[in-house]
Structure formats: C-alpha cells, structure tokens
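What follows is a set of notes on a single structure, which appears directly below.
Missing here is one protein chain; the remaining ones are kept as they sit in the complex.
Up next is subunit A:
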Amino acid sequence: MTAPQTQTGFEITLNGKPLHTRANALQALLIEQGYALQGAFACAVNNSFVPRPQWPTQTLQAHDRVDVITPIAGG
C-alpha cells in the first residue's frame, strides 16, 4: 500500500516521543512506522479515539499527538 505523504514532512508526537513524519494520514503513519495493521491495538489523535475504519482518512497535522495502545497485563 502506498502511504500518502507530504514532500517535506512535519513534526508530531508518537507515543510521547517527537517524530518527524511525511505521512499525512494516521494509517499512513502506522505503515511508515512499521505497525502491523492487523495487530491488537487502537489509536487516538490528540487524546481523541480514532476508530479503525477512520484510520485511512484521519489526517495528521504538525504538532498532533498520536497514541497507539495495546493490551498488557493489568489488575
């Protein structure tokens, strides 16, 4: 799959860490960063949940904060 990309890219935060990306949509970012899309995880942008069907169309902008969450052990 070809990920939509900008020419020069921009700065975002991924899981709390600064990141320079050229992906201008959430799914493109996930692919760019090497996430297996079928994995057991969910995403939020700027602390708002983004349902999986919306990943391809969820646009990203500079300074966006992206979180990718997965199950762990818990009490």
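In the analysis below, contacts are C-beta pairs under 8 Å (C-beta built on N, C-alpha and C of every residue); 3 or more make two chains touch, one makes a residue touch a chain; residues count from 1.
Following the convention adopted for this analysis, contacts and distances are computed from a predicted model.
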Problem set entry | Protein name (UniProt record) of the chain left out of view, among "CRISPR system Cascade subunit CasC", "Thiazole synthase", "Binding-protein-dependent transport systems inner membrane component" or "ABC transporter permease" | "Thiazole synthase"
Exercise. Can you list where subunit A touches the absent chain?
Worked result: 15-16, 33-36, 38-44, 47-49, 51-52, 67-75
